[in-house]
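Every protein chain of the complex appears in place save one, which is left out.
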């Protein structure tokens, strides 16, 4: 019995066996199918025609996710730790919508839960080959966290000041009805999105807008520059040996270096020969 | 006879003779001319006035492309392999529109075929000097494939979640008629395109939009960073010292290595001391 | 007494004591709260309902900022130098709005002052851990100042010429009412903001717009490239070998130098041969 449980554990939680990969592929398919159903369900025309079908499918998905959740709980060696882990909670979330729908009438908010359970896609992807690449990106993001904070605070200050200025210059009669709305406009403009739902009408406002746009167009270089520099250093840094040469202190060497290539010093003291 | 066939082959398939280059230039001109005709034909005013002219021109181009296709088949040493190669199929496609138009009435869809045959431009360009530069770009793109996949999956998840949230917050009365439509809005916003055909109306929606815009404005740094880092490394690629170590024959070293870092041997004999 | 003044000075002006950090945190909170009040005050619905409350809060904030300003003047060892420093003036500005409101009736312009005092956030942040990161960014920005000037002059010329061309091509009947307006359109287009409040209607105008957009889309690479290259070089800055040559004392060498490139001396003594 226990053997069977361990086999199940390998299939459900690991991905290095053919059976485990097949399980992951099916899970991915079911998650995407449930997502498609939620999307179609939100289109009014389809909803009115196929409401019953969508409802049954939702229950079918709930049943599948429920069985999966049960199996995970059953075969996990530490069920409690799993249940309260991040993905354990996401898995539980996947079962909730249909059940909560029995209690609450407002289907709108449940839709978000039904979409959010799509985050489980990352559980499947996480176990695949992309992990190391994502790690590269995360390392670069983490390395640039402080610089990004400085950048975001500056941008926030900029849009607040620009927003307040435009509120005073253009005023409510041109669509800038309040400072928060003007800040919304400043973000729309600075990020070069440019909906056009609020646009400056006065020459002074257009002149200031020009300034905001040029600023936004130029400072996009800042996050790009930060991230590129960090990523380049993350890529370059990854495969090097970090061990200072005992003779000349050169800090970085090729991954398989035995001698320092600046001074010829052996990097690690030679062991007495084994015989 | 066979000699003449080989000469024709050199003219049509190669580009390193003056005749071959002249042929390529003429082909480029005909392709562009056929493209211009399709474009003008799609303008209603021109279509009504010059329909017959455009039709004759289409037949003239078809004739030319047909002769070219026949000659390629005739002079190619392996006609079948050519016929089923990528460019062989594209060449065949170039002959189809006018012929298909006799069978099918709907000229609309044929227009796409008539435009798509413009891809043959790449056959002409491919044989020119830009090949090596395109290779640089392709190497960089291939190197960043995995990182780009991670990026695209993350972006897809983001727009889906943001779209669902906006659908619930703003609702159909503000233009967010369904989750797919909301996802379309999220893509329009995240990529900083910002048509303005759907815009948030409620304060909560505008606040969330602000978040989406800042996110989109910031994460554009990610593909840029990935690609720049890869391109820089592709350009720097040949940056290693290719000099076999005289002791252990290790073939490649860090750019500035003075000693082999596998055996500690000096890579270049030291010059006799100056006195 | 003087001791107490010095203690107060440490709390208010420095941030390396627990009390100083607590003071900074409270100051940050009050600044943000005063900002929120200004924002809500600008929303018409809230203004009509809570005008008195907002007014009292404004006076409360003025009182707090006033006390803070007084204390800063009192405990500063050089009160005059503080009063005329940049942050001294910003601190004074923070006290002005409510007082000026007694004199001037037009509350609109005072709103800007009430928003601008938010710049004091940087005083608080400045004293924190982000300083060194901001310095990195500033170094990169300073290094690219001249290149950015060339870039901005070129962009200004481009939008002026494009604007004048569009004014002539499209004319007032299509919304391009004057050259300044057309320049505004050119900036909106070149920076890829694209409000859509003014759009080209004629084929010639659309063709020129296409050119403007492609230009804008391409030259965004220029500030990004400038800044990235500068930032990378600012980060790489300390990347040189600091080891005085034992023969000629040249202090700095290329990162991987084995020999001094001024006198040919080996930089590190070679280890005795292994046998």
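Should a chain be cited, it is by its letter among A, B and C, assigned in written order, with residues numbered from 1 in that chain.
As a convention for this text, contacts are C-beta pairs under 8 Å (C-beta built on N, C-alpha and C of every residue); 3 or more make two chains touch, one makes a residue touch a chain.
Source: prediction; values computed, not measured.
Although it is not drawn, the missing chain touches A, B, C when the whole complex is taken into account.
Within the complete assembly, B:181 is the residue of B:34, B:62, B:181 or B:218 that touches the hidden chain. Which of B:64, B:140 or B:260 touches the hidden chain is settled by the complete complex: it is B:140. Remark: the omitted chain is touched by one listed residue; of B:2, B:16 or B:44 this is B:44. Although one chain is hidden here, its contacts on chain B can still be listed: residues 35, 38-39, 42-44, 108-109, 111-112, 115-116, 118-119, 121-122, 125, 129-130, 133-134, 136-137, 140, 148, 152, 155, 180-181, 183-184, 187-188, 190-197, 216, 220, 223-224, 226-228, 230-232, 235, 241, 243, 256-258, 266-268, 270-271, 274. Touching residues on chain C toward the chain that is not drawn are 146-147, 149-151, 153, 157, 160-161, 164-165, 167-168, 171-172, 177-180, 183, 189, 192-196, 199, 203, 206-207, 209-210, 213-214, 216-218, 220-222, 224-226, 228-229, 232-233, 253-254, 256-266. In the full complex, the hidden chain is touched by chain A at residues 192-196, 224, 228.
Note that in this section only the chains that are shown with their structure count from here on.
Here A is the chain whose Cα centre lies closest to the centre of all protein Cα atoms. Residues touching across the chain B-chain C interface largely coincide between the two copies, over half of the numbers being common to both. Computed from the mean C-alpha positions, the centre of chain A lies at a distance of 28 Å from the centre of chain B.
Work out the mean CA point of chain B and of chain C, and you get 38 Å between them.
Taken residue by residue, chain C touches two or more other chains at 192-196, 224, 228, 256-258, 274, whereas all remaining positions touch fewer.
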